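Take this structure, written in structure tokens, and hold onto it; I'll ask about it next.
All protein chains but one are shown in place.
Naming follows writing order (A, B and C), and every chain is counted from residue 1.
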Amino acid sequence: MSDDAVRSTTVYQRTVKDVLLGIWGSIARFFRLMARNRLGFVGFLIILFYFIVSFLGPLVMPVDNNTKVDRIFERPSWRHPLGMDHQGRDVLSQVVNGGRDILTTALLAALISTAIGITLGALASVIGGGVDNLLVMVADIFMAIPQIPLLVVLAGFVQVSSMALLALILAVLSWPGLFRAVRAQVLSLRERDYVEAAVLLDLGTGHIIFREILPNMMSYIAISFAFSMTGAIYSQTALVLLGLVPFSSQNWGVMISIAWTRGAIFYRDAAVYILAPVFTIAIFQLAMVWMTRSLEEVFNPRLRARA
Amino acid sequence: MRAVLSSYYVRQFGKALFTIVFVTSLIFFLIRLMPTNPIEKYVNDLMINEGRSREEALNEARNIFAIDLDAPMYMQYLDYVSKLAKGDLGMSLLSRGTPVADIIKTVLPWTVFSVGVSLLVSFIVGALLGTVIAYRRGSVLDPIVSALSSLLSAIPSYLQAILLIVVLGVTIKINGKSLVPITQMRGAYTPGIQPGFTWAFVKDAFFHAALPISVYILTTVGGWTLAMKSNTINTLGEDYVTVARARGLSDGRITTAYVGRNALLPLVSQLAISIGFAFGGSLLIETYFVYPGIGKRLGAAVTNRDYPVMQGIFLMITFVVIFSNLFADLLYSVLDPRIRVGGKGE
Amino acid sequence: MSLASSRDVPLIEVRGLGRAFGSRRRRIWAVDDVSFRVPRGEILCLVGESGCGKTTTGKLIAGLLRPSRGEVRFEGQDIWEIERKSFKRYRTAVQLIHQDPYASLNPMQTVYEIMTAPLFRHNLVSSRAHAWERCIELFHIVGLTPPEDLLRKHPHELSGGQRQRVSVARALTVNPSFIVADEAVSMVDVSIRVSLLSMLGRLRDEFGATFLFITHDLALAKYFAWDGRIAVMYVGNIVEIADTPRLVDDPQHPYTQALLSAVPEADPELTRNKRRIALRSQDIPSLQNLPPGCRFHPRCPRFVEGLCDVQPPALLSAGDGREVSCHLVARQEAVA
Partner (left out) sequence: MEETIVQQLPWSKGQAEEALLSVRDMWIEYQAARGAVKAVRGVDFDIFPGESMALIGESGCGKTTLGLGIIRLLVKTAEIKRGQVIYRRDGAAVDVRSMDEEQLRQFRWQDCAMVFQSALSAFNPVLRIRDQMYETVKAHRSASRAEVTEIAHPLLRRVQLEPERVLRAYPHELSGGMRQRVLIAMALLLNPPMIILDEPTTALDILTQRTIIDLLRALQSDFRFAMMFISHDLSLAAELANHVATMYAGCIVEYGTVNQIFYEPRHPYTLGLIKAVPTVTGDFEDLSSIAGTPPDLIDLPSGCKFHVRCPLATRRCKEEEPELMHIGPEHAAACFYTDEVERQADRAWEEIRNPQGEPL
């Protein structure tokens, strides 16, 4: 090997190491900041746990589909901590396997609605005039229409066959909240003296958007992203429970729905079967709300400095 | 001054009207332009299954959907709108011959009753509780109420309904009887009791509505409490509250006319949103509690793909929500003199 | 004399400057027909009460707002006519110091980031070390010590006076030739105000900076622009413009006279024996509903019926480089 080659590999290695260290550093910093608010951090850890279990769990604990007539509504035991369902199948494995679709859809819906909200909000506030008036009016109208009934009627007419389509519908219905927040924020931020100063110093549009305005909106965006997710889970589960989104696969909503129709609620022994997915969803929603407190901390240096 | 004042009301009213036009048109075009148009499908079904002529089938469809398929699109639209304006929402597919308007007439009152009562109770309790914990910051009450509030408002209402049924109705049993007689509480009132403004009937109506009402209250009261708490804390920091104390006003007067009234203002504008939310939640809650309101009826219509009923109920719910929006806006303007001038002062 | 040397061209000149706000139906002229020139190295103070249009004028000159009519000339060229490239040069040549030191620095950035963004953007430094050095140099100029510590902080960790110095230092990164200071010291504590003013004064003495100093405080204007000029604004117009000592000692326009007589002074005997000028009305006219004729006539103690309420006065020369916009002053001049 020539000297040059050696040098270049060492250089290469160093940069990789640097990059990794850099990433690790920012992850560590993120965790430290999240931990500033104890309740928020707990929420964050729970959310993290949900994603790990829902996406990696199925590899370790595949869903068991064999009907075992002798074990119907078996009570919780060490082997089956959440007992058995109406066909004698393990409930825990269903819970583990039932999150992936819901979380993916919610994440997708939140991403799309955040993207729409930010884009339209920025457009409305920057262009102003007629475009602004029109968008504000459309947002007002969307906010006035009751969401769940509209979703239900839509699902009655349209076959919601894929997660992506469901996510899209949910997003299209939920963008106005973030739109209004972003619009108001941009309108107020761009009047700020420090943005004016950046204009005068000719720091460029990119700098003004990404360094001056966006960082000051991040806490809004992050929090409204979290609330978009909880909203998407709320609507999604409701649609599943109403039998409007025929998911074939495992899903917490489907679990509740089946448990309900199989009359699980009337057997005391079956309580765990129906309560397991109910609590799974409830805890997720709660953790999400808790997490927003930490998000606020992460994106607001003034709060950060006080501690 | 007059002109500006009325322009606020004109604007609000115009917005409501526009939203109604938008939603009704949306529904019309949604049905007409869908690849699997439910009306065409229905006509085809009639022709194939019952061997009717297209003429007959179309006539029947016109009756049921309040839409004439053969007319040009704009005529269909105008026809649909004028029928809507007259309160004609078409006929139910499932129970033939029953106008959708009649169905709505029988189910809407129960939902308005249960949602209305719970919203009122929840709003009042939340506002009071929020004020109390804002004044008693640092007491034991604060963290408990705050934690409970965020817990209750985070969990979806329909899951709380299931929890109530499972825990109160099934799991916990005393002497072999469940804590709450879930099955007896089904329906809007006990069969055999004569509806009317009698004590027995009102009592019975409340008994049957008790579960939906408690779930609505449980899910919303936390939100009102937290909102009122933070508004009250903000208002307590306002200069005019300090000045009012310096003026020697009594604590009672300051709490009600100064802190309370100003802290309540933002809540009033949230009232409309929460009405829409409650109607949305009623779909599942009424289904679970077997309460014959508009939500349960919509759920049933959707399951059976009874399109005219779906459409009619959806429009009805939207109208109710839009008018409550309008009402909340008007209420707000009565409570806050600044809004009437239109935005912030000049 | 036909060829004016470049020295005769003022650094900044505004002609017939006007700026309207509001919708097409209800246009409100915040600034209406303002003209003045600021030669290189000089100070012009713009004095007036809130809502008189002085801040809007500042923003028009800084190029943050486009005039609705009239022009802003920089080195003789209309800034909205010149091509992109020269506009870029103009853009950094004029800097504005804001009033509120709490709002003019981005709370999300460190002082170092705030200071170095323009340095890197305009290739004014070659390396990070060089940038650091330049910051420290600028901090010495604006009197910020110790610079090393301050650079690492966030704005909210600084005092009001320190923040204001940082925003001056930030403006200096791009070597501006013209500085608009909009109430730059009015939110700073009395005891440190003067040192901020002297720092700004040094920028002129040592670096030849030219100033437009906007303030509502006549005493500050007098102190800062003693060898410069003061322009007094009232409801969108300039009513009087003169050399500072002349304007302060011998005001001509009734509004200037009223303003000067009204200023409370930090000297008990002086202030209690001051001659007071009583106005006919306390109400400042609103821009939506301007009085006809002279805008000051409903309040003016020297109001002449049939003249002041009919014809708007023009800003005319009244000798010694003074310009006044008043019918009565013009009449006196004509007699003399």
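What we mean here is this: a contact is a pair of C-beta atoms (placed from the backbone, for glycine too) under 8 Å apart; a residue touches a chain by one contact, two chains touch by 3 or more.
Everything numeric in this text was worked out from a predicted model, so none of it was measured.
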{"item": "Contacts of the hidden chain among displayed chains", "value": "B, C"}
{"item": "Selected residue (touches chain absent from view) among B:T183, B:T198 or B:T242", "value": "B:T242"}
{"item": "Candidates C:H122, C:H216 or C:R302 - the one touching the absent chain", "value": "C:H216"}
{"item": "Sole contact to the chain not displayed, among B:S25, B:S53, B:S139 or B:S250", "value": "B:S250"}
{"item": "Interface with the unshown chain - residue positions in subunit C", "value": "49-50, 159, 161-162, 189-196, 198, 201, 216, 218-220, 222-223, 226-227, 245, 248, 258-260, 262-272, 274, 276, 279, 282-284"}
{"item": "Contact footprint on subunit B, counting only the chain that is left out", "value": "238-240, 242-251, 253, 257-258, 261-262, 265, 335-338, 341, 345"}
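Here is the rule we go by: only the chains that are shown with their structure count from here on.
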{"item": "Distance from the mean Cα position of subunit C to that of subunit A, given in whole angstrom", "value": "50"}
{"item": "Length of the line joining the C-alpha centres of subunit A and subunit B, rounded to whole Å", "value": "27"}
{"item": "Subunit B-subunit C separation of Cα centroids, rounded to whole Å", "value": "56"}
{"item": "Residue numbers on subunit A that touch subunit C, as the complex places them", "value": "192-194, 196-204, 207, 211-212, 215-216, 301-302, 305"}
{"item": "Contact set on subunit A toward subunit B in their complex", "value": "137, 140-141, 143-150, 152-159, 230, 233-234, 237-238, 241-244, 256, 260, 265-268, 271, 274-275, 278, 281-282, 285-286, 288-290"}
{"item": "Subunit A-facing residues of subunit C, complex", "value": "62-64, 88, 91-92, 94-96, 98, 100, 103-109, 117-118, 121-122, 154, 156-157, 167, 170-171, 173-174"}
